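A single protein chain has been omitted; all remaining protein chains appear in their positions.
Let's look at subunit A:
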Amino acid sequence: MNLSHLSNADLAHRLKRSGVRLRTGPFVFSIRSPLPEIRAGLQLLHAQTPLADDDEFVDYHIAINAGRHVRRWLRPQACFEVDGVEPFKPLPRAQALAMLEWGMNWCITAYGHHQLVIHAAAVAHGDRAAILPAPPGSGKSTLCAALVNRGWRLLSDELTLVSLETGEIQALARPVNLKNASIQIMRDFAPQAVFGPTIQDTSKGAVALMQAPASSVAQAGTPARPTWIVLPKYAPGTEAALTPMAQGEAFLSLADNAMNYHILGEQGFHAIGRLIDDCPSYRFTYSHLDDAIATFDALADAR
């Protein structure tokens, strides 16, 4: 059963009472919220997300609530809670839906130290995954969104989860977070994709969420094998260019972007070492998404 099978009333009831239990890859999130925009946002963006049964283990019990006291009327807010604890300050109410996705990411990065968590997008071709680590603003989410609209499977647009035991990448297959100019670019590039409302004036500028492709969500339980490391950079007016990268440099770019590298210590070092051993790494500059996709497809066909 997935979320789209719930009636409006049933979903609203679960959101207010027991929580609606989304299974995103390895994790089950129980979400509670009285806010109608959260309900509508889930229906739009998580329609295909499978639901966990009531008697299953829940990884994170989260809630998005309206602010308390007078503030709630003067300046409406949204508050994120995980199991009764508020890890960060409330945001303006208009950002509630974005806050839900950021909050889910926060749970994984704050608590998920059983695995290596890299701030990177990950997409897969068959069972082979490309890891796209890059600082914000390098166009990694845009490239990721484009690839998953042209046949690549979405593993994650923000957090690449690497198992310490198997070295495999676990998929999350959650909505892709698009920022500023890339929102319109992606609407034009993939008119058939489903987009959430554009939320203005967040700390990251304007953001909009794009629904994960149904096939990626359906395969979210299947891990993928790390095969390529690609550091993307959007450079206006350039031809798509893929340049091999030295191993040491690639190691550092992964370690810099690994959110719990300092916590995992030696295990983190070995996990990244294994990625570097297993995957050729490249720098990739591009300006046209179609060229970028052709480059990735060629990479996939070459092996």
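Here is the rule we use: a contact is a pair of C-beta atoms (placed from the backbone, for glycine too) under 8 Å apart; a residue touches a chain by one contact, two chains touch by 3 or more; residues count from 1.
The criterion applied here is as follows: contacts and distances are computed from a predicted model.
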Protein name, per the UniProt record, of whichever chain is missing from view ("Nucleotidyltransferase family protein", "Carbohydrate ABC transporter substrate-binding protein, CUT1 family", "Nickel import system permease protein NikB" or "Decaprenylphospho-beta-D-ribofuranose 2-oxidase"): "Nucleotidyltransferase family protein"
Which residue of A:A181, A:A214 or A:I263 touches the chain not shown here: A:I263
Subunit A residues that touch the omitted chain in the full complex: 26, 28, 55-59, 61, 83-85, 111-115, 262-265, 267
